[in-house]
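This structure is in structure tokens; I'll ask about it shortly.
All protein chains but one are shown in place.
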Amino acid sequence: MNFLDAIWLIPLFPLFGAVLMFLIGRRLDPQPERSPEALEPELAEAMGEDAGQEHGHHPRFAPTRRLISWICPGTVLVSLLFSIGAVVQLAGLAEKAHQVILYTWLAGLPFHMGDGAVGRFAADLGFLLDPLSGVMILVVTFVGFFIHVYSIGYMGHETGYYRFFGYLNLFVFFMLTLVLANNYALLFVGWEGVGLCSYLLIGFYFHRKSASDAGIKAFVVNRIGDAAFILGIFMIFALTGTVRFLDVNQALHGLSAETAGFGVLSLTALLLFVGATGKSAQIPLYVWLPDAMEGPTPVSALIHAATMVTAGVYMVARSNALYSLAPETMAVVATIGALTAIFAASIAFAQNDIKRVLAYSTVSQLGYMFLAAGVGAYWVAIFHLFTHAFFKALLFLGSGSVIHAMGGEQDMRKMGGLKDKIPTTFWTMAVASLAIAGIPGFAGFFSKDEILWQAWSSPYGSKALWAVGTVTALMTAFYMWRLMYMTFWGECRADEHTKAHIHESPPVMTVPLTVLAAGSVLAGWLGVPKAWAFLPGSFHAFEHWLEPVWVAAAHEAGQGAHEAALEWALMGLSVLLAVAGILIARYLYVQRPELPDRIAEASGPLYPALLNKWYVDEIYNFLFVDGLAKGGGRVLGRFDQAIVDGGVNGAGWMTRFASAVSGWWDTWIVDGTVRLIAFAVKMISYPVRFLQTGFVQQYAAVILAGMAVALGYYLIK
Amino acid sequence: MSEHLLSIVLFTPLAGMFVLLLLPSSNRKLIRVWANIAAFAGFLVSLPLVFRFDRSAEGFQMVEKAPWIPALGAHYYLGIDGISLLLVMLTTVTGFIAILSSWSAIDRYEKQYYAMFLLQQTGMIGVFLSLDFLLFYVFWEIVLVPMYFIIGVWGGPRKLYAAIKFFLYTLAGSVLMLLGILTLYFQHHAQYGVYTFEIDALMQTAMPLHLERWVFWAFFIGFAIKVPMFPFHTWLPDAHTEAPTAGSVILAAVLLKMGTYGFLRFSLPLLPKAAIDPWIVHVMVGLSIVAIIYGALVCLMQDDWKKLVAYSSVSHLGFCTLGIFSLTPNGLAGSVIQQINHGISTGMLFLIVGVVYERRHTRLIREYGGLAHVMPNYAFVFAFAMLSSAGLPLLNGFIGEFTILQGAFEANRVWAAFAVTGIILGASYLLWLYQRTMLGRINNPKNLKLPDLNLREWAVFAPLLVWALWIGVYPKPYFEILEKPVAQLVERVRPGYFEAQAAKAPLEAAQAMESRMEAGIR
Amino acid sequence: MVSAILFYLFALMILGGAVLMVTRRNAVHAALWLVVTLLGVAGVFLLRSAEFLFVVQIMLYIGGVVLLILFVIMLVNLDAEARQPRFHRQWLLALACAVVVGAEIVYVLLSGLEAFRLAPAVTAVQTGGSTERLADVLFSEYLLPFEIASILLLVAIVGSVVMAKKRI
Partner (left out) sequence: MLYPITTIHYVILSAALLLIGTVGFLTRRNIVIILMSIELILNAVNINLVAFSERFQAMEGQIFAIFVIAVAVAEAAVGLGILIALFRNRETVASDEIDLLKW
């Protein structure tokens, strides 16, 4: 079976699953006549029904539901097998790129390119398998499959089961299209498609207004990034006349790096990067990711940890030829990456919701990946993406299992002492926390350490970036183990009812946890640092595997001066900081549990600032949402959401204020002139009205008079 | 029979109308059945147009010419090219769907209602087929009358105000357009000594630039009111909110396209120097961009569902006019495709409001909430229409907007930068509308018992859904149909455009690449 | 010589009848004076050798129309009418207009008098009665107008029947 030619089938399997769910989903999983939480509480009382609680009672479900739990994960499993087959066959090929073009999707018309030549605005529905997309499809399908299995257990008691799996499969379809696309236009299709699925999945509990608000926020903020992305695509069209990655790389191959200031190449690269910040939640456009925790936990695991958010990193790596020619933009990417890393890590310190901590940790880790890409070490960025997918997905699924055990409780302050009650979840999350902290032997250590080394040694990197990265490593270790100690150590702070109900998750949830835990450990060993030269070649497989993807120009940049001793020293330092972070967390949250609160008061404005996410949401609301209109009268202090009431997204209220003005303008001024003309005509008609007396003979007389005048005039002339 | 195809397509609805008038008005069922048959026949008759249309032929096809008023030099002159083919197909499809959708919506004077609709069908098809200016003007006026009655008789509470405003507003515009036509007509006579209204003859008139500008402004007023472009759009929300569902579907899907079609068929080819004149182009593009952003902003503050969709059409058509006045092949082709997409997606959005209006008889968004619990199929169709309108890839909206933005980008990068914000605002007001009506909990007891879509409503939505998906996934035939007419337009407005350099990857070469399916090229 | 006397006789009948018809208070008297005028006109037709028209005038006009008017007058029992003022408020303005127009016509006639001084009416040889000649022209060239006139009459009949019925 020639898997290489069948790569266009890989995305179609999940699509088949999704379409199946949309068509016969309701028959397989008949929904109750009206789900309990559909009604407003006061309406429910009025109707004499009990107001539905989320996880309260478990409605009975039809046996055919089990069919769904076989179909959807099944399709992802088939994609996984096909991907493995394709990658293995790709490894056998001499030159590592295989392109399958189905048909010309967007067959546009000729247009004038930048240099006056006439190119054709065309993009085809084509799939490209090369080492980079090989890694990505393996990650997406492997992690995706286990998350599907996990959600069978997690979503077992939810209504809308078919809808959840339909959206999940649709997401995997769009993600695979994004990763396998052979040109920017098709990549953009996957790009917006995953944005749509994240909107659908975040807003899965659509009876909750906060969930649908978060969904819209995610979609609109992503759309802001996509707008820049579209402009970037047009720039590429103008530069090279085509959008196929291979052709673009070839076209750019000849050009020399743009050293003189911010040229066209840098602008294109920057536009693409702005698109990436929207999708991968970097500094300006990251506000949607923490709110995206409104969605069910498997969604956070799949979309907001392993796959979708990494699309931005993949896209930057994919256009490495372009970025390596634009050192200005590389610097921007690296600095934004580093800034996001440290900024998100600081916020994670003070978060009490377990999923919010993980969300900020994801934003921080993505910052690392962009830092790596920014300093030219693209393979390291992808390697960190690879390892991050495992342990972050595991952390999310673990927190899902904790929440499942605690009956929906997400606030860490009401948890504690779960170590012996849910042992498997504890051990798997412990492994993941060690990995993310960067303890040697675990995946996180290898990838993060490589990033720090590249930040130090690469010509694009700088000592400042390395310093920021290392401090963030310390903070990451601290907040991760703060989470672990607060949830699993100490005595259980939950109320009696939930405490009685704590139970270990069923095997359908714990098995994926253990597999991902194994992944979190083994994944790291693929990209062992060069300093450990004593290990056989296969341990450097990852860098070697991605080698052919990088255009030569980018390649030398990745090497940098290679002093083994220096690398050992830096590695030692980062390990030391990681262990220190864990010990501080242990000290604060296990030995002296009362200490953190005292520090919080002592730290004055710092702690509340951290607790409220540096007031970023409030600043956004104030600047964009509330608009400048109320500036004068309002005190600058905190708003609660009730006052803003549906401030939909960052730009919500200002646009609503602007639209109110334009609405008023439209109805009064523009429409007003039209009504004015009508009124004027009415006024003129009054004097004329007196002639109409209704007296027939008078009309005849007037006619005769007219005739007389006419005749007279004619005679005189 | 076959060489009079265009006349058959043109007059089938009219024939249907006459037979309808003969039916007894007491038998309501017969009237409705016959109206649907007539509309479907109109659609069937237009199918051979697509198969017989030769995509590589230059100029107009299936031309029919007969002297109409010899004294004035007016001919009964019909012809079709890529642009008018697509618009005629849109007219016949949406016409049939609109009539099918008003099956249970209309309860009084059905006979007159359906007669008005069929008359309107002929009027609209006439506008798109006629190549003689006077014939065009006659059909342009004919279309107004039935829509006036549809809004005025079967409309909502403020129907009279809306109907009169719609009628007078458009009439004022078309009168100025007539002035333009006559100037052209006499100018042609002054040069060639023969009185004629044919477009290809009038194209030969050489006019000084300032005169061309004046005629352009006269045409502009006539077409801009119809599109509607920014300052002349205030009739649209009133007309839409007061029109019955089927009326606003036809109004949005086809009537608005007559304005943009006018620009493409008359303003650009007949007045090339004026069309390329930088001052005019800047004004046009400025108005389009303002329309895109202004329309979207006003949508955000509407509480009337139909008014919101009406303003969204102002925003969408801002894209179309931007595409036209970018004067680039992609801009023009994108604009025509966007017009078809707008017909489909806004047609669906209005049908969706109609479905709910039939059940709850109110258009206020506050009245609805949490309908997804009660009407899941309806929620799915609404989501599909919303995403197609917001321009999600793999659906039709994206193809149109992407090509228009590429055309605008090629013409001037700043325009594309401004226009791109339109897709952000577009997504936000649509999603917010969807949230306020579909999601959240049901807070209004009246919403509890709403029945989901019945079979007939599915039959109304199904063709539009399939067509939207088809354009989204495989738009190649549309681009092929448009290639020749758009190339002619651009050649006429920008003479040296295509000779710059041999097209780097002509369409044929792309097909060649496509045939080498398994070539693993590095 | 005889025809001149006849002409003046008929002219007197026409103008006298007309003036008296217009001024009579009682509608029936007015109708009868109308008959006198119409007879005068019939006479003029005879003078101008239009025999067919003479017959048509007598039968159709006097026999038909005036009779119809008399019927209506009876139906509308105008006795109450007799006591009311014959002329309405603006009769002066109307009269003034009529006089002005009359003056203009007279002026036109006088100024253009010589235009009418044509050769005296040469009496062409009469090939058969004027009725045959009338018939030849009427039913050859003017057949279509003739048919349309018949349709007009049909419509008038239907119209007046519908108009006058109590309940349609």
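Each chain carries a letter (A, B and C) given by its place in the written order, and its residues are counted from 1.
The definition used in the following text is that a contact is a pair of C-beta atoms (placed from the backbone, for glycine too) under 8 Å apart; a residue touches a chain by one contact, two chains touch by 3 or more.
On a predicted model such as this, the values are computed, not experimentally measured, just so you know.
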Contact set of the excluded chain (shown chains only): A, C
Contact footprint on chain A, counting only the chain that is left out: 689, 692-697, 700-701, 704
Footprint left on chain C by the chain that the document does not show: 1, 3-4, 7, 11, 14-15, 18-19, 21-22, 27, 30-31, 34, 37-38, 41, 44-45, 47-50, 52-53, 56-57, 60-61, 64-65, 68-69, 72-73, 75-76, 78, 81, 84-89, 91, 94-95, 97-98, 101-102, 105-106, 109, 113, 116-118, 120-121, 124, 130, 133-134, 136-138, 142, 145, 149, 152-153, 155-157, 159-164, 166
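Note that only the chains that are shown with their structure count from here on.
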Chain with minimal offset from the mean of all protein Cα atoms: B
Distance between chain centroids, defined by C-alpha means - chain A, chain C (Å): 97
Intercentroid distance (Cα basis), chain B paired with chain A, Å: 36
Residues of chain A that touch chain B when the two form their complex: 4-5, 22, 26, 31, 34-35, 37-40, 43, 46-47, 93, 95, 97-113, 116-122, 124, 185, 188-189, 192-193, 196, 199, 203, 206-207, 209, 212-213, 215-216, 219-220, 223-224, 226-227, 230-231, 234, 237-238, 241-242, 246, 648-649, 651-652, 655-656, 658-660, 662-663, 666-667, 670-671, 674, 678
Sites on chain C touched by chain A in the complex: 88, 90, 93-94, 97-98, 100-101, 104, 107-108
Residues of chain A that touch chain C when the two form their complex: 695, 697-698, 700-701, 704-705, 707-708, 711-712, 715
